[in-house]
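Report on the structure given below.
One protein chain is absent from this view; the other protein chains keep their places.
Chain nomenclature is as follows: A, B, C, D, E and F, assigned in order of appearance, with residue numbering initiated at 1 for each chain independently.
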Amino acid sequence: MNSVILQLAAKYLRWLLISFAVLALLRGHNNPGGGFIGGLMAGLAIVYKGFAFNAFQVKEKLLKRPERYMGLGLFLILLSFIPSVFAGKPLMTGIWITVPVPFFSGIKLGTPFLFDIGVFFTVIGVTLLFVFSLTQKK
Amino acid sequence: MITFVALPILLPFIFIISLLVFRSDRLAGWLGVFGSGLLILLSGYLFILVQKHGVIALQMGGWEAPFGITLVVDFLSAIMLVVAALIVFSIAIYALRFLPKTIRLNRFFIFFFGLTMGLNGAFVTGDVFNLFVWFEVMLMSSFVLITLGRTKEQLEGGIKYMSLNLIGSLLFLAGVGLLYGKTGTLNMAHLAEILKNDNQAILMNTSAVLFFVAFGIKAAVFPLYFWLPASYHTPNITISSLFAGLLTKVGVYTFIRFFTLFFVHDQQFWHQLLLITAGFTMVAGGMAAAAHYETRRILSYHIISQIGYMIMGLGIFTPLAIAGAIFFTIHNMIAKTNTFLVAGMIAKARGTFELKEVGGLFKQSPFLAILFMVPAFALAGVPPISGFFAKFILIKAGLENGNYVITAVAILTGMLTLYSMIKIWNEAFLKAQPANEYASTPFKKLKFAEYFPSVLLGATSILMGLFAAYLFDFTMNAANQLIDPSLYIETVLKG
Amino acid sequence: MDKIIISIFILAGSFFILVAAIGLLRFKDLYARLHAGTKAPSFGILLLLIGVSIYFNTPVVYIKSLFIIVFIYLTAPLGAHAIAKSFDNKGKNKKQ
Amino acid sequence: MVYILLVFLSASLLIFILPGWLKKQKAILLSFVQFAAFIYFLSHVSEITSYHSKSIFIEWIPQLGLNLEFMLDGLSMVFALLVTGIGALVFLYAKDYMKSYAGTDKFFFYLMLFSGAMLGLVLSGNLIQLFIFWELTSFISFFLISFFHEKESARKAAFQSLYITGFGGLSMLAGIVLLGSVVDSYSFSDWLSNANAIKESNLYLPGLLLILAGIFTKSAQFPFHFWLPGAMQAPAPVSSYLHSATMVKAGIFLLARLSPVLGGTPEWTYIISLTGVLTMLTGSYFAITQTDLKGILAFTTINALGVLVLLLGINTTESIKAAMLFLFIHAFYKATLFMVAGLIEKKTGTRELRQLGGLIKYMPLTFVIAFLALLSMAGLPPLLGFLGKELIYEAKVQSPGIASMILILGVTSNIFMVAVSLYFARKVFLGKPGNFPKQPNERGAAFLIGPGVLALLSLVLGLSPGKLGSAVIKPALSAVLGEVAEVKLKIWHGFNQVFFLSMLTIILGFLLYVAMLKKDKLLIYWKKINDVVFAVQLDEVFAWVMDKFVAVSKLKTKTVQHGYHRLYILTIIVFTSLLLWFQVFVTRSWNFDIPFTLRPFYISGLALVIILASAVSAVSRSRIVTIISMGVAGYGISLIFLYYSAVDLAITQILVETLTLVMFMAILQKLPRFAVLSSKKTRLRDFLIALGFGSVMTILALKAVNVNLNRSISDFYLENSYLKAFGENVVNVILVDFRALDTLGEVTVLTIAAVGVYLLLSKPKSRKL
Amino acid sequence: MNDSISTTVLLIAFSLLLAALILAFTRLLKGPSINDRIAAMDVISIVVMGFILVYSVLINNAMYFDIPIVISLISFIGTVAVSTYLKHKNG
Amino acid sequence: MKILKKTYYLLAFCLFYLFKLVQSNIYIAWDILTPGKQSNPAFVEVPVILNSDTGLLMFSNLLSMTPGTLSLDISRDKKTMLVHVLYYSDEEQIQNGLKEMQQKIKRITG
């Protein structure tokens, strides 16, 4: 749809949506959310831009990207398994480190988190591919 | 060491990632062959490990069973892994030459590895829900594979294949839910332990029915097999071969796993049901194969017919019978894939799968004839190739246990198999080439990559026959382990 | 006191949402329905959010409420706009 | 012994890699191999006395009772000698015979393999092993018979023979397994030592019948005999080998082998003798009406097989002695005659009796050989055949019970044989020359070595049978009987009852021959009678049955695999429902202790909305309404999730539901509208089926809810989520940590689905997917 | 936290929302154009958000606050997607 | 200084907006709940004097949120806006009201 208003809004909304999504991802371990939910939201944010601008005429550039997202996501997932192997524990065992952050008691980071980020990116890619494939103009 | 248990899943996963990232077709071919070759080594190693330890279990994430997901490799899983890897390897090579130009190797191998991943996952997992997930991975890949190429036929077959299988998946999921609702656990070993001491276990029958139907659909048993003949002949022969050897057998594997590990109450009902289904499956498949004149259709129906034997072994439910079922499954996976591979070569030589249109191949290529003969004889049960022993064990088990009717059916179905195999042989090889549009196609000499997979599988079939003792020992051990799963349970829950 | 304010906010919010629904049903053409379906529900949800935020009275909830409000007020008109713009009022698309 | 088998196998494989100059001589080489084996066996004849036998035991699959056991006793010796001896001659014969055909490599390969399999069969001491070789002979004979595979008749005949013998083989396997389960072994020696246990077991009769099915099919007994004439499509060396000494004799061998174990019961005697008699009569009766040289020989073979089976069925010392001797006799003359027939066909280009005649002029030596063999077949002195017939009559005379009946039938059948033999000689060799397609000659002496040697043997052994009797027949007899028996063979027994019978047979046979010769019309009438009485040809019946079977299969397949997708689903659903209802019915006694409540009302309202929405979705004719109602139901479910504390789940459900709706909308416009495609009746039926399924699922759900869940696992998650996995959101922790593998699979599914969707819908211009 | 709100108030709010839901649903079913349905869908999503907010008060759990965010986002994108699609089709 | 001024305008605008909001909702609620038909819908073209995108967006949103108006479309050159008016009475009054609103926004966004 070539609506000027929507295009105007896209600029703001996209970042708002993506920040929502990242928030959902980051808070996922303690609050509702997580990789899938975040990923889907972020994916939809990108989709929204596609809708607002070039009305389903998705350019080649946009179509190549989803696979990269998926590749990156899956690779991150794979990466999250590696520390447990080196730690000599069963595969997929969560390895946690505490990053000291001023004013807080420290933020815990771990491989499950990496795993969730991997899911996040994969889902972005998947959403993009789904939507763009199905809404393609002939 | 124990981490290796997860590698049958992770290895294909790694290759999926690489294929997503590197999109070159040339590289994809190498990656495919290399990856599946690695898989053979890996499963071989696991096989050796299992022989040493009996059962090995990996508690994923370090969460002890039944809290986390446990990956378990016992004798049955190990042998299935090895055979699957072998088939996958052959098909990876086969794909290099037999995929049409319209399908990019890179794409094919993504789904190929997806299928492998799901398959291996289903074999090694010790968790009911996880099994569902791997089933879906496998199915999803197969959905895509079956439509790869997008011809009208494929789409039509794809819709049928997909829809009926999805119903199976949903029933499976419902079964998982009910199972969890009643027992509070998903771990197979834990389930077995809970149900062992449960005098109300008969309540599980309803969930067992759902599993029965779900696996029945996947394994293509009698009243549930419609998707198979409607779809298996539509995709490219590489893909058909991949499906033929692997997909339905996973259903059989789960049948064996579930109905030996924890659905062991109310044996009379289940075994009767399994036997009846098995009988009908054998006859229905065999008869339909007799009626057709297209290689892939004949072979597809044959898959069904032979699923019956495997189910029959489970239904008789003696250690020998289960060993026979496992033996038969292994034999069938290899031989069936091989027949499909050869069917592909026939079609490549002549340009059609219609038996009435081809002929004279015996004269033109005795080598091709031998390639066909080995798996065909294996399927028909000609001694001393693998198929004979598989059938012999089942017949022996059936007769010794007093299941005369099903054994008679099995023997008669053997005749049906023979009929179909002879039909293909007569039509494609012995008969002179009829004068038609296909006659002018010059016969091209087979290249190494084209016949090597078939040679590999054929040699395996023969070796399986000659060294049946080792294999039988192994399947017997597997069967004993299944009949008395205490080691399995112990390893998973306390290992 | 708090209780009363919260109750009022909540009830008012619900009321406005109901109003929107009635309007949606009662109005004759799409544009009129959009008028009803855009303004009232946003307002209703605004009131509800205020009430609920006061009820919980924690910073996180306030921030979240603010987020929702901003978002809704940003998107509700855009949605209405999108619907209206895509509407083909020449009768070609009147049915289905 | 094992080495011999290995040598046979390697020799057969060696054919393909021989260098060119040796390849030309492959037949000689193979013949030499055969001959060497023959000598080997011959050299052991003295060792194999009545009770002494050689045996070798190789473990193969001991768990299944399947080991390689080779044993060489008297019985095996007889067959081994025949297989290798005649084999050597047949190869020699085949060298020249096959010269003009293509693919001789393959041919000799098959033939060598076949003789190896046959040898393995007769040396088997384990019944499963025997079965394996048995099946191998069936299969290799398939290739031999279909050697001229571009002829449809050859293919058909090969298929027929394979199918019938294969079927018999499989039932035999069942029989062996059945009886093997009685003694828990397939080793012949175990069977022998437990013979009584087997006989007394109630599996005896079924087992016997099944094994006999194998034997009868293999040995072409009535009513399975019809594959044998068909098998004449094979090249002559094959016929002469398969139908004289090997293939068809496998059944006889097994019968003899098993007779000490299974024999001696009335069932054995009656079933087998009756079959033998019928076969014998069938063979001789049809032999006369044949006009094809090989056809005549085929039916005389059937006759001989009938005789052998009959003798073994009678199961007395005399009868078995006769059978053993007759084995030799038949092998000698039949191999000779087949070779001669092949020769004639080769030289004249035909084997039709009507086109033949006066060949003595062109092929005198052949005539002599054939004549000797025919005399032996007719049982005229002083040939071995006479000796055999004497013994047979003696055995029949002494047979218990139904002796006179059998005797009469036996004599009748022999009369036919005499007549056929004479007729054969007269028609082919004497009289005026026929109109041959080719001018016959007798060049190529190698042709004649095989038949010559055999014919000579018939004569020599007939004149001095003593050695044969004491060295070969005696151990065989002992092996079959299971006790030492004396054998003294001599040609002259004096004027006794048997001698008169022989004379009677010869005279009557001669008269019949004269009648046939003088009055061609007789034959024609005979034929006409046949056509009326035996209007049903068994091989046509077989073909008809196969055709019908295929037709029925087609029909069945069309009915089951009808192509109506929804009926497939219907079948599956009905099947599932029935099973579930059955189980629910079986386990119907359960206490239900959950109270029915509508509180809280908003959830009840929500439930109502879901139900309404789904009902609307089901019945609506408008696609939009259907899809949107589906969405509403989905959102409703997400709210139920939400109410029951599943926050992440609810969010996911909402997201997914929306995405699904968007996708539906995206493709909806490009799709056609719903049409009313089904009648009211169908819809009602579908609804009832759906309701049946739905209600049973309700019951299942209630049942599951009713069980008090053991929450140990979820409690573990709740306790350890924060302590060990450092996350407050337990669901998320389960997804990424406790059960991360599920998520891995899930993400893979999504990836694959996404790439798949892309491939499915990507633009057609990029043909490369 | 404050002392809990009288459930009566919440139940009244629930009733109002339920009524709104049913009305909007009616519009959803009636149509007549897709655009009307989408508008109805928008309102429904708002109603659902209202439900969730009120419910979170009822059970006194702020965890449910994330859901309205998602719903608002989703309904907006859904609206835009569908109407974009419609526009594309019509124009 | 400028920032302060803008902040002031923004706050003032927010209050204005809030007021409009309450007003519009009560108005529309009244309209919905009372029987009888008062609406007189019409399409009005409004000239746009804003030149920043943000301002335009704000205007369009605000327009939709105030009683009786709904922004439908902006022309490609961002010069005119098509507005649907529910209670059409006097063209000039409407135009003036909208102009006033635009000016308020312009003060913020510049």
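We take it that contacts are C-beta pairs under 8 Å (C-beta built on N, C-alpha and C of every residue); 3 or more make two chains touch, one makes a residue touch a chain.
Note that contacts and distances are computed from a predicted model.
Asker: Quick one: the chain not pictured, UniProt calls it what, "Pyruvate synthase subunit PorA", "cytochrome-c oxidase", "Electron transfer flavoprotein alpha subunit apoprotein" or "Multisubunit sodium/proton antiporter, MrpC subunit"?
Answerer: "Multisubunit sodium/proton antiporter, MrpC subunit"
Asker: Missing chain touches which shown chains?
Answerer: So, taking every chain into account, the missing one touches A, B, D, E.
Asker: Identify the residue among A:F36, A:F51, A:F81 or A:F113 that touches the chain left out of the display.
Answerer: The missing chain is touched by A:F36.
Asker: Among B:V176, B:L394 or B:I411, which one touches the chain that has been omitted from the display?
Answerer: Considering all chains, including the one not shown, the answer is B:V176.
Asker: Going by the contact rule already stated, which one of D:V368, D:A471 or D:L709 would touch the omitted chain in the full complex?
Answerer: With D:V368, D:A471 or D:L709 as choices, the missing chain is touched by D:L709.
Asker: So one chain is hidden, and I want to know which residue out of B:V213, B:A230, B:I304 or B:I489 touches that hidden chain in the complete assembly.
Answerer: B:A230
Asker: With the missing chain put back, one of D:D73, D:E318, D:E345 or D:E746 would touch it. Which one?
Answerer: Answer from the full complex: D:E746 touches the omitted chain.
Asker: Which parts of chain A are in contact with the chain that was left out?
Answerer: Against the missing chain, chain A presents residues 30-32, 36, 126, 130, 133-134.
Asker: Which residue numbers on chain E touch the omitted chain?
Answerer: Considering the whole complex, chain E reaches the absent chain at 58-59, 61, 63-64.
Asker: Residue by residue, what part of chain D touches the chain that was omitted?
Answerer: 557-558, 561-566, 569-570, 573, 594, 596-600, 603-604, 607, 610-611, 614-615, 617-618, 623, 626-627, 630, 633-634, 637, 640-641, 643-649, 652-653, 656, 659-660, 663-664, 667, 670-672, 674-675, 677-678, 686-687, 689-691, 693-695, 697-698, 700-702, 704-705, 709, 711, 713-714, 717-718, 721-722, 728-731, 734-735, 739, 742-743, 745-746, 749-750, 752-754, 756-757, 760-761
Please note the rule applied: only the chains that are shown with their structure count from here on.
Asker: Shared touching chains for chain B and chain D?
Answerer: A
Asker: Using C-alpha centres only, name the chain that sits farthest from chain F.
Answerer: Between chain F and every other chain, the largest centroid distance is to D.
Asker: Using the mean of all protein Cα atoms as the middle point, what chain has its own Cα mean nearest that point?
Answerer: B
Asker: Go through C-F and C-E and name the pair with more C-beta contacts between its chains.
Answerer: Top pair by contacting C-beta pairs is C-E.
Asker: Centre to centre, using CA atoms, which chain is the farthest one from chain E?
Answerer: The most distant chain relative to chain E turns out to be D.
Asker: On a C-alpha centroid basis, what's the spacing between chain A and chain C, in Å?
Answerer: 29
Asker: Starting from the mean Cα coordinates of chain A and chain D, work out the distance between those two points in Å.
Answerer: So the centre of chain A lies 62 Å away from the centre of chain D.
Asker: Can you list the chain B residues in contact with two or more other chains?
Answerer: In chain B, 13, 16, 20, 60-61 touch at least two other chains.
Asker: Using the touch rule from the top of the page, what residues of chain C touch 2 or more other chains?
Answerer: In chain C, the residues touching two or more other chains are 22, 34, 42, 67, 71, 74-76, 78, 80-82, 84-86, 96.
Asker: Over in the complex, which chain D residues touch chain B? Could you list them?
Answerer: Per the stated touch rule, the residues are 59-64, 66, 103, 106, 128, 131-132, 135-136, 139, 142, 146, 149-150, 152, 155, 159, 162-163, 166-167, 170-171, 173-174, 177-178, 180-181, 549-550, 552-554, 556-557, 560-561, 563, 565, 568-569, 571-573, 575-576, 579-580, 583-584, 586-587, 590, 697, 700-701, 703-705, 707, 709-714, 716-717, 737-742, 744-746, 748-749, 751-753, 755-756, 759-760, 767-769.
Asker: Across the complex, what residues on chain C touch chain A?
Answerer: 67, 70-71, 74-75, 78, 81-82, 85-86
Asker: What part of chain A is in contact with chain D in the complex they form?
Answerer: 28-37, 40-41, 44, 63, 66-67, 70, 73-74, 77, 92, 94, 96, 108, 110, 112-113, 115-116, 118-119, 122-123, 125-127, 129-136, 138
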